[in-house]
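Single-structure report; data block below.
With one protein chain withheld, the remaining protein chains of the complex are depicted in position.
The letters A, B and C name the chains in turn, as written, and every chain counts its residues from 1.
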């Protein structure tokens, strides 16, 4: 998961990119970067860490331009290197190409191999660079043609913003796996971003989704829209479950309303006698409220989330790691003590967090802990941009609900049904990608399956 | 408002101070610092900014000691200078004194003047240095005696942790205005801090409040307790209203339960017909839940708070300032649209934030906005450590409730009654300082009144 | 101009790379970087600025490996971007290739164009990346074969160090334009670097030049040497004139002795009656001493060089620029006053520095200023790695010696003769590249001539 933003304006965009990225920070905290075109060449500043750690007054003396893009990168397991931070910048054919991407290609390995056999080399180890490479390779004077040829080759999830000379280009895969929105201010400033929050905060009207297969080009003449092919909607339903901000409305579904309705539905599907409903903040909160509302069991805050994240040290001791985990969520003894608790979370992936949490809730005095999950069991890895573990580490791929319940130490455990969740969207179910729940992959991910 | 922490251990405390301060970060984001005693001398690292901005791997190569203190400083209006960050360190009589303080002295100006006339000078412009100066001045071989003589001179609010050689010292004013707790682990590690969160996270049992007038000394022989005089409890009730974490239990009152009960009581005192109850997050949330629970009106999240704070640039433009404000709270159109809303906040101080918020809620489609405040009107400045403005800027000091309602653009407005709020504590009312509501100052603040 | 270093060892090399780069800092101050192989993958840290600005304790917690390379980059005119700093790192064919380069290719534009037409793109705007691209493209399992194929394509000046898995590779162009030396310690540690200083400081014996056309591979079995073709020596004579440290012995010529002898020879070629000989420090000093020694005119220090360079601010005012220039060299009134001065410098390129200097010397009281230059007039640009301006900005390409004298305000001006300079080397003249003086380019630079 990542977040992207692009702005085309008549005035300096660097601080707007900064604040916009800030409102997308929940989509990725590992690295962040901004690239602007200063009228002559690209200026790129990026690095490991949060947006406001990477940019200061001195950065903005360098970053100066009326058009730019930005990116926040999700902390992925394994080696995290500064060279994998985005935007990527590359030179070819006397042009500079800058690009930022949210999603994941399912065929990047084979394309990469093919390109390498042709002699191409790469500056990063991420799939995004395959997109950049193809666009540059196919470019012969018409950037939109190059994008179309690129889209003909790449498969999977991609919501891309690109800077090419004084043009802002954006495109979205035919399935529309990952969100992408566009808005325009009354002054003609155009903003494209992963969620609506930056568009609302910086101030645009006429906010709409970039459509699956759509290619946008923004230049001095305004917004041009083109399509690569017909769309074949497969919007990632997990965006609403977990990733997007509560205030996001993506492809016709509002994240808050969806989560809340899931809680209501789950309350009917899996009722329980209890004293309090609590949430695992923040993404579990609307679901818990819906559960409480429907069930009539009072909602309370029983887990306190630390709003200031700890820094990661280079070689932490195990003791330091544990401190850092405990810092994140603190069970509220005064709420939990001697109570029968329904705790609502958005999903269970590995199960380790749930286990640790239930253990600490019981230590804080909870008499019973009934876990309710407002998404179905995650049984399959995502190949379209979410960093889920392989099947052997997905607890629901290997154990029954009852076995999971026992492993995590809950007194009862229930997941919302697939139909329940889909009903909460208010849309027809076939526009969503549900592959992490049912293993039906709209775009064949064969080469990624280990 | 500030937060303090002190740790006495048999192993290195620097990372524990770091994580502990992190959990107190909500009490102050302007500056932060850590001072440890390395067995020979004090090592001090501090600076402007958040805890995890000020400390990195290189800091911890320097900070190495089994005893230390830390501080987070609240962003105060007016000149913020690095030299005002804490802990303070001073040299006298061949000793090093390090000290961190939460609270405010009401007689620091006259003491300072007196000391200056004796020829003393100061390294900061903060009242804390008066405490440090007196302790050093009175020190003649017995640090506890020096503290007692200091307590005989200073008046007001002070919860202090101090490092003196290999001893950790802490003391709290006779009124106990600001919180201070102590805990001990099974291994004999002692932690003293402004709230219970760091004690729970780092791991201590036997957590108790440091008592008003109490003086604690921790050395290799354990914990020694002494008293300056009888206590005369005046616990700041605003800690529960606003400052403390939701999971804080300070001087017998749990912050979460208090806030929730206030909401319940207010719901009875000031009912209204509406479709939804929403909160101004985060401190308004428990009150809003209580209000919803008691009234039967559904609770919803209608305001989304950005979890990643923007950096402050040195010379922001007005446009940048506005972006930064909008970034903090975003009204959720999908929740508010065409609804009659009860919005619950913890307090109204100047009224400008409420006005801006209601305006944006209405723009997002709210049909009616009924504001409910889970504390009485703030009519008087605080002289005991909360950075409230002078009377002329306190809206409730100058206008009636109806006038305030009109100014902030609410459809109705109600504050909880004083009795209502006090009832929510579950304790006798005379143990609380309520001066910001009723102007009854337990410790005469004459010299601070402008 | 740049400096490179590579180390292959049985213990950690990161700090040695740091100190070694430090001793090469005179070859480039714009940017610096270190890349080590940690046994699994490459770790790269680089950035704008001096070596000791870019690396701190935290860097060395990350950089940990027994084999590594480093680079210092010269401040070039025009856009200086962090992405152009070296070492470069690239991925291809499941391998990581890291490379650092001193020199300049004369055919990088055409190769780049060709590669771009094949679809390749570049992460930098520097010629070095062409080398990296070719090596990766040609790599099919044998790194030395890939290097040979690369050498068959690239023309111009290149002294390269490369990291490939646990191997250190180095190669030098057939003309040997830029220096490169190798040494081995008694413990079997191998160091390859642009000058002998790092080899002596870190501690190796058996120091020798890497030969023109030579390819070195260092792995656990020791040093392997191979040759691409016969050498055709064209050692850059300007290295001895200006770039190399005084203590450098490169390809059989010692820089200090060369400079001093040039001064002696010039003293015979262009004598003058004067009171004192002074040098433009530091590279003019040995020449001035030779001149003084031979002429019998006393040598004195009349220009004081500031040893601490000022930082470059992002948008300096003209006044700040001037301060920064004056800071560099200060004429010593007490030495110059009322004296007839011979001032010896290594070369004249644009003439602006000489003009400014003579003006300031006269203002400080010098009665006469006779300028003596220990290299012939620079009439042609260098295409082999020295950042000389185009012909229209080379003063000696456009004006006679007498015209130059008048423009810079000297009372007399003389350059050493070509024969004089060549004689000072003690070697046969045909082993040197003298193209900046006579325009005879051993390797055709056609595509670089603007």
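What we mean here is this: contacts are C-beta pairs under 8 Å (C-beta built on N, C-alpha and C of every residue); 3 or more make two chains touch, one makes a residue touch a chain.
Because the structure is predicted, anything quoted here is derived from the model rather than measured.
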Contact residue for the chain not shown (choose from C:46, C:71, C:178 or C:260): C:260
Selected residue (touches chain absent from view) among C:165, C:226 or C:282: C:282
Sole contact to the chain not displayed, among B:58, B:275, B:320 or B:447: B:58
Given C:31, C:106, C:197 or C:216, the one touching the chain that is not displayed: C:197
Positions on chain A contacted by the hidden chain, ascending: 56-58, 61
Touch residues of chain B, complete complex, unshown partner: 41, 43-44, 58, 61-62, 79, 81-83, 89-93, 97, 115-116, 118-125, 132-133, 136-138, 314-315
Touch residues of chain C, complete complex, unshown partner: 15-16, 18-19, 22-23, 25-26, 50-53, 55-57, 60, 197, 200-202, 245-247, 249, 254, 256-257, 260, 282, 285-286, 289, 293, 298-301, 304, 306-311, 313-314, 317, 320, 323-324, 326-327, 330, 332-335
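The definition used in the following text is that only the chains that are shown with their structure count from here on.
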Farthest chain relative to chain C (centres taken as mean CA coordinates): B
Intercentroid distance (Cα basis), chain B paired with chain A, Å: 35
Residues of chain B touching at least two other chains: 56-57
